[in-house]
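Structure in structure tokens, see below.
All protein chains but one are shown in place.
By letter and in written order, the chains are A and B; residue numbering begins at 1 in each of them.
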Amino acid sequence: MSVPVVAAEGVSKWYGQVIGLNDITVDVQPGVTGLLGPNGAGKSTFLKLITGQLKPSQGTVRVLGEPIWGNPALYHRLGFCPDQDSFYERMTGQQWVTALVRLNGLSETDAVEAARRALDTVGLLDAADKKIGAYSKGMRQRVKLAQAVVHDPDVLVLDEPLAGMDPIARRKVIRLIKGWGREGKSVLVSSHILHEIESMTSTILLINNGRILAEGNIHQIRDLIDEHPHTVRIQADDPRRLAHAFIEHDGVRSLTFEKGAVVVETGKPDAFYGRLTQIAASGELGEVHEVSSPDDNLQAVFEYLVK
Amino acid sequence: MSTPTSSSVPAATSEPVVAPAFLSSAWRIYDLSLGQMLWSRRTVFMVLVVGGPVVVALILRLLVTMDLVSGRGMVDDRPIIVDGPIIFGLMIWGFYLRLSVPLLGVFYGTALMADEVEDKTITYLFTRPVSRGAVLFGKYLAYLASTGLVVLPSVMLVFFLVVPLLGGDIGSNFPSLVTDLALLAVGLAVYGALFALIGAWFKRPLLIGLVFIFGWEPIMVVVPGYMKRVTVSYYLQGLVPHATPQEGLVSTILSILQANEVLPSAAVSVIGLGFILVIGLGLATWLVERREYVLEQ
Partner (left out) sequence: MTPIHDQSYRRYAGVRQEPGAAWLVIAATGIRTVLTKKFFWLVLLAAWGQFFVRAVMFYLSANFSNLDLLAPSVETFRQFFEIQEIFVLFVTVYVGSGLIANDRRSNALQIYLSKPLTRAEYVAGKLGTLLFFLLLVTLAPALMLLFLEMMFSASLAFVGANLFLLPAITLYALVEVLLSGFTMLALSSLSTSARYTAMLYAGVVLFTAAVFGIVNGITNSSSLAWLSFRANLDQIGDVIFRLQPRFESPWLLSVVVVALLIGLSVFVLERRVRGVEVVT
């Protein structure tokens, strides 16, 4: 296994009497990872710990193998897009991103050039010379992204990067994030909007009440949630005959009928799919038009684990 | 926006992962912060604080022109002959050293980090490869530059308006202007450092700063013994060439108690002020490096 990008070992964080994070041990691997959880779950606390803004009350946090707290050199390789909507409003987008990347040690000329490229990447080149105070919500989000990527970091931590964006901008930013992942950057994206995360990655970190509930591939996690049977919807010529065949299967827990389809709940999805494939291939029970799994998705994983 | 095929991030200069140089980082923070400090609504406050003496100087010129100022005044119940240089000295002490400089020190010094925390922009500075101490020091330098840029011209204006009054001579008094300008710069630096420490340490630095300037200092300066050495104005007094009036009922009462008021020598003053500046800034830097800043949600 590759060296984890972020390694949290026994990390707890409390604010007075309130526990923000409770004994978290997790490794974030390279690639795009979605950090998912309801409001108040501890996502922001976790992100602040791994970006060195907070120090763990207990445990250690390492980024790229080094402790992050009090280690400003590491920020050459780390880019952070926070969720708060705060800027130096009087500056233009160009000035702001330039000023921030200058803190990475770039000369004035290099900084201006890097800022322009970053703004172009996020589609703000036309508005680069407008004051940030005049930007729309979506533009403000994008200029935040620009400052996070301007210095070409190896690790990107994005806290709710799509908040306030229109659907078109949202799609473009999702494509950007996936592109950065393909280029070899490690991206940790936090959100509470499930379909956004699903469209970016299938690797998630699920957090609730300050604890990690699950980590890894969505489908693998789903498979492991035994107490919730898998739901499979089969659209076929003769759903009733199919149901008759399935009812003998010992993993099937329930059957319901919809117009032109049968919905099966099974506790043994692998075996069930094998049987279904045989039936569909033989054609003996009529044609099978469509097979879908309404709950083999993040929504289901989220609901089953969080509730 | 770039298409997915050209979604690559800009090929910025690849930086070696080394600890950032303190002074160079501080200088970049200074560069970023100077504009923010000068072109913000707080500048209105600065202008009011240092513009007031200029307005008073203009009024005084008018009063002298109308023969309403006799040239005889009272300082600390002592009659004095008042001429332009004396008036200037009173204004340096009364407006600048006792009011403008400490107020600016409190306002900006306590807010070096607090402003960024309140505006929630501190995240951007703390997630860059600059040490937190360098952020504080850079902002301190920006504070010095922006207050100096506003205070010192105000002093010069007042000098040229007031010193020629009632027979005063600009030429012979010019060296004292230079001394006063240096003194005010030192006052801004020392108060700024002290309040930077208070700002880094306490949750209510503004009130503590006001208590220090308008409660602690006026009382301790007149209390006999060593307590006066725990103030900034004691050491500044040692460098002030002008009359130093005391104000208020409390100081009048306490002045009965004092035996012989001995001002420190210039050397002691410089050492004392230097000590306060270095310790203030050093401790503030140390605290900022270790403190967590939790932003309001």
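Convention: contacts are C-beta pairs under 8 Å (C-beta built on N, C-alpha and C of every residue); 3 or more make two chains touch, one makes a residue touch a chain.
The shown structure was predicted, so the numbers you read here are calculated from the model rather than taken from an experiment.
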| item | value |
| --- | --- |
| Omitted chain - touching chains that are shown | B |
| Chain not shown: contacting residue from B:Ala21, B:Leu48 or B:Val294 | B:Leu48 |
| Contact footprint on chain B, counting only the chain that is left out | 41-42, 45, 48-49, 52, 56, 59-60, 63, 68-70, 72-75, 79, 82, 87, 90-91, 94-95, 98-99, 103, 106-107, 110-111, 114, 118, 203-204, 206-207, 210-211, 214-215, 245, 247, 249-250 |
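In the analysis below, only the chains that are shown with their structure count from here on.
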| item | value |
| --- | --- |
| Between chain A and chain B, centroid-to-centroid distance (C-alpha), Å | 48 |
| Of all residues in chain A, those that touch chain B in their complex | 15, 51-55, 70, 72-80, 82, 84, 86-88, 90-91, 99-106, 110, 113-114, 117-118, 120-123, 147, 149-152, 169, 172, 175-176, 178-180, 183, 185 |
| Contacting residues of chain B [partner chain A, same complex] | 1-2, 4, 7-20, 24-25, 28-29, 31-32, 35-36, 39-40, 119-121, 123-132, 289-290, 292-295 |
